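For this view, one protein chain was removed and the others were kept in their places.
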Amino acid sequence: MAARRRAVARASSKTGKASKARAKATKSRARPTATVNTTLKSMDDGQVRWIYQTMRRIRRFEETAEEAFKAAKMRGALHFYIGEEATATGACAALEDGDFITSTHRGHGHCIAKGARMDKMMAELFGRTTGYSGGKGGSMHIADLELGNLGANGIVGAGIPIATGAALGSKLRQDGQVTISFFGDGAGPTGAFHEGVNVAATMKLPVIFLCENNQYGMATHNEFANAAPISARGPAYSIPSPKIDGNDVFEVYETVKEAADRARNGEGPTLIESLTYRHKGHTVLDQKNYRTKEEIAEWVARDPIERFRTAVSSAKRMTAKEFDAIDADIEREIENAVSFAEASPWPTLDAIERDVYAE
Amino acid sequence: MAARRRAVARASSKTGKASKARAKATKSRARPTATVNTTLKSMDDGQVRWIYQTMRRIRRFEETAEEAFKAAKMRGALHFYIGEEATATGACAALEDGDFITSTHRGHGHCIAKGARMDKMMAELFGRTTGYSGGKGGSMHIADLELGNLGANGIVGAGIPIATGAALGSKLRQDGQVTISFFGDGAGPTGAFHEGVNVAATMKLPVIFLCENNQYGMATHNEFANAAPISARGPAYSIPSPKIDGNDVFEVYETVKEAADRARNGEGPTLIESLTYRHKGHTVLDQKNYRTKEEIAEWVARDPIERFRTAVSSAKRMTAKEFDAIDADIEREIENAVSFAEASPWPTLDAIERDVYAE
Amino acid sequence: MANTMSNGATREIFMSEALREAIDEEMQRDPTVFLVGEEIGVWGGSYAVSAGLLEKYGPDRIVDTPIAEAAIAGLGIGAALTGSRPIAEFMYSDFMGIAMDQIVNQAAKNRYMFGGKARLPLTYRAPFGAGTGNAAQHTQSLEAWFVHVPGLKVITASTPYDAKGLLKSAIREDNVVVSFEHKALYAMRGHVPEEEYLVPIGVADVKREGTDVSVITYARQVHYALEAAEQLAAEGISVEVVDVRSLYPLDTDAILRSVRKTHRAVVLYEAVRFGGFGAEIASQIQELAFDDLDAPVLRVGAAHAPVPFSEPLEQGSFPDAEKVAAAIRESLQGVR
Partner (left out) sequence: MANTMSNGATREIFMSEALREAIDEEMQRDPTVFLVGEEIGVWGGSYAVSAGLLEKYGPDRIVDTPIAEAAIAGLGIGAALTGSRPIAEFMYSDFMGIAMDQIVNQAAKNRYMFGGKARLPLTYRAPFGAGTGNAAQHTQSLEAWFVHVPGLKVITASTPYDAKGLLKSAIREDNVVVSFEHKALYAMRGHVPEEEYLVPIGVADVKREGTDVSVITYARQVHYALEAAEQLAAEGISVEVVDVRSLYPLDTDAILRSVRKTHRAVVLYEAVRFGGFGAEIASQIQELAFDDLDAPVLRVGAAHAPVPFSEPLEQGSFPDAEKVAAAIRESLQGVR
């Protein structure tokens, strides 16, 4: 009965009712300014700048990619991270060099936050030889092994056991490194989630499972897919499972930092549910209306970049001029990335069977 | 660190220390006699007899199969349910005709409790044409579709999504039937567990996930395999997850009955952790000593059949003579089963490619 | 159906519509048929096959699931064993990797392991194939895994007509049928009759008659073969194109009939060449028609690599009309 009601509600979400009700229930809790300030105070100017820069880079990289896609300069699927920038940025800000991440189909944000070069990313989206994968991977398959980014992934949930493996490697090698596995709310129901998290928890591995709950997997609401919230799962693995405001870069940073400390101290994994929202459709092509305009508008109003800018401005840590200067730099970077990509050669047929095996 | 400690403890469990400590921790809680009596009172004589008969049948069927195996009359693997009889029996006692079960590699108990014929089971173990599967399945692959037994399974955890599917079928067909999925503590870490339970919970399907925690999967202690007890997982799926004494047939019966009522009322699944113990090794061939003699002895002392007999005797519901008469009947049944099996023909080669497809 | 046109005996419709009609008609015909999978309801299916069906049949028969491919496979099995007739959809056949245990160890083997007593009227549907720029994890052709598993039947169509008729047969089968749908064909149009019809499983179809070389193929590659045949006709080469349609059971007789006529065979498939299903076809031909062959059976398949993203690489990695034509010419020249 209840299931049928939910399903009907779901079908009717096109008309917006269900979606509206949900939007209320999931409003992100505004954190007291005091906490924000404490975190902000603990950061040096470089860090503050880096956070802004990173979030802007992600935003502008994707807006530009969208244009290029619509101008038929690239193909395949593009999944935009716009609106979720605070999660990848806050999380990677809390990492140390050499730490690892596994990423998802919606991976540009993680990739940039882990320090990747936008020109090589753009070239990959354009399918050129100078791209991260020489054009073989595309948007869904970018890694930067040198930076510890073990790669985006087209299979929902599949990065989780790999992250557990990286953490097992760290434990055995005693390299003191920590791995973050980013995944979406849609990965919550996968067997890979459960196998990966349970094994990590039994072995007390240094890994952080970071669920980016942007509330939908395609048209499926997270509450339809997951019988209980991700944050209710900690006790099932004897690990902490905090739920945080994923649009608050400071909260993300603090939570991940604590989890990374636990991991490095041999206390095992943490599962974090980071509540956020994707402003755009599931892919660049998604025009469906399973979400209401109101819901989208509400979340756009909680834009993580604006929130950060406001907090930093009112704390007088950066001036409008400084922000603008960063913005201008990023515009140049992005322009360069696009012209680099466009000027780069297409791969040739002899490349097809290369890179399958190591010699 | 902790993981290493645990692993070392594990390795040293051969010497018995860890195992002993655990045995203490997992002692089954004796239920107040009052409760036992209430349940017992609620049962008619037929039910009481059926429970004893069923548990004895399982015990004697397997003891006989073991002899036959040791006399090289059968081959493959045999997994004995001896010591766990109260769980299958109490659970199936709470079902109605037409309800479904999925079973495991350790499936003889479920099979008999669901009403299967021992002669056809024995013939299957002997690999004969008269066996449940005409000799094609063996001990690990017996089903009785007519009785609602959807089959034993050689793949740990794999019955769980199938049970969820049976329950989905029941919901769509509105046949009012309930499915029990039996599985071991070793299936707790499988992706199949998580996918099957989460989907059932989101759809509020009429299914009962019954974990037979006999404390080991091969040599692996359940606490090594599962980061938290199975009974801690309910909240992760928004379903109840009681932990019960699996050697107390009354408690199993009451718990499953309640879960079946919930299921039939459209309130969705229940996850039950039934604590029990296998008296024998993992398979008929297992001679390894990952468990202490003391631990085994303690659990043998809590034999579910003996406990039932004592409770029923002191409640004066059955006399020693009545018990003995049942025992004698079962001996005859078993003898018949063996002679039936031994007298049955071997399958012939033309059978090999038959039964693969329906016409 | 919204998109079908009533213009006499046949209509030209997309393959996605043809598949939808098959599902719709069978759901109407038999109340135990239902569809289960990811994003098949509200979203309408990632290739729009089930668009509109949620509205028509409601959430009890168009069952949206979480992302849980092993569960989806298992839902089909459990429901089929207990009296329903499910159609379970994988959003991409690549995701069947997650469900292989359920499909192979459970669905395919249940009947046999239980002595022929289990009945599994169960259809698995899955889009496959490359050409869409979706890169390595969304473009595989994995039919070779499934044909090798006794207990499964495997079908794949090259036209809307076959797609509808085969899928209807699959749904009515009391066996587990895996139906692969080539992604590039969903938007292909073709004639489909107004009246009801079935295409039997296990029967190949000669899509073009010819006398010089037989091309044995299936799914999208049928169209490349036809294109090549058209080109080569101009050169005076007569190519016969055999669409096997059903991979298991395979219509070996039809293949042999063709080869015994042309004396030359090229087996064409989009999967990785090495270890692909075409090897089975080629092996059978040389084994059963050895003396009829004037040249070795050639195989054209995809490169030995995951499917690359970049357009020139992706296009270059799998067969097309030009590559088939080259193989046909090679076959006519005789031995390598």
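Which chain is which? They are A, B and C, in the order written, and residues in each are numbered from 1.
The definition used in the following text is that a residue touches a chain if its C-beta (ideal position, glycine included) is under 8 Å from a C-beta of that chain, and two chains touch if they have at least 3 such contacts.
Values in this document were obtained by computation on a predicted structure and should not be read as measured data.
J.: Write out, one label after another, the shown chains that touch the chain missing from the document.
T.: So, taking every chain into account, the missing one touches A, B, C.
J.: Determine which one of C:Ala48, C:Met100, C:Ala184 or C:Leu332 touches the chain that has been left out.
T.: Of the listed residues, the one touching the omitted chain is C:Met100.
J.: Can you work out which residue in B:Pro189, B:Pro206 or B:Gly268 touches the chain that's missing from view?
T.: Of all options in B:Pro189, B:Pro206 or B:Gly268, contact with the hidden chain holds for B:Pro189.
J.: Pick from B:Gly76, B:Gly98 or B:Gly176: which residue touches the chain that isn't shown?
T.: B:Gly76
J.: Suppose we count only contacts with the excluded chain; which residues of chain C make the list?
T.: Residues touching the hidden chain, for chain C, are 70, 94-98, 100-105, 108-109, 112-113, 135-137, 142, 144-145, 147-151, 248, 250, 271-272, 274-280, 282-283, 286-288, 290-291, 293, 295-299, 303-306, 308, 335-336.
J.: Just the residue numbers, please: which parts of chain A touch the chain that's not shown?
T.: 100, 102, 131-137, 141-143, 145, 150-151, 153-155, 158, 160-173, 175, 177, 179, 191-192, 195-196, 198-199, 202-203, 354-358
J.: Considering the whole complex, not just the chains shown, which residues of chain B touch the missing one?
T.: 3-4, 7-8, 10-11, 13-14, 75-77, 124, 127-128, 133, 135-138, 140-141, 153-157, 186-192, 217-220, 224-226, 288, 290, 346-349, 351-353, 355-356
Throughout what follows, only the chains that are shown with their structure count from here on.
J.: Where the centres are mean C-alpha positions, what is the separation of chain B from chain C, in Å?
T.: 41
J.: Distance between chain A and chain B based on Cα centroids, please, to the nearest Å.
T.: About 44 Å separates the centre of chain A from that of chain B.
J.: Residues of chain C that touch two or more other chains: which are they?
T.: In chain C, the residues touching two or more other chains are 60, 66, 68, 70-71, 98.
J.: Scan chain A for residues touching two or more other chains and write them down.
T.: 3, 188-192, 224-226
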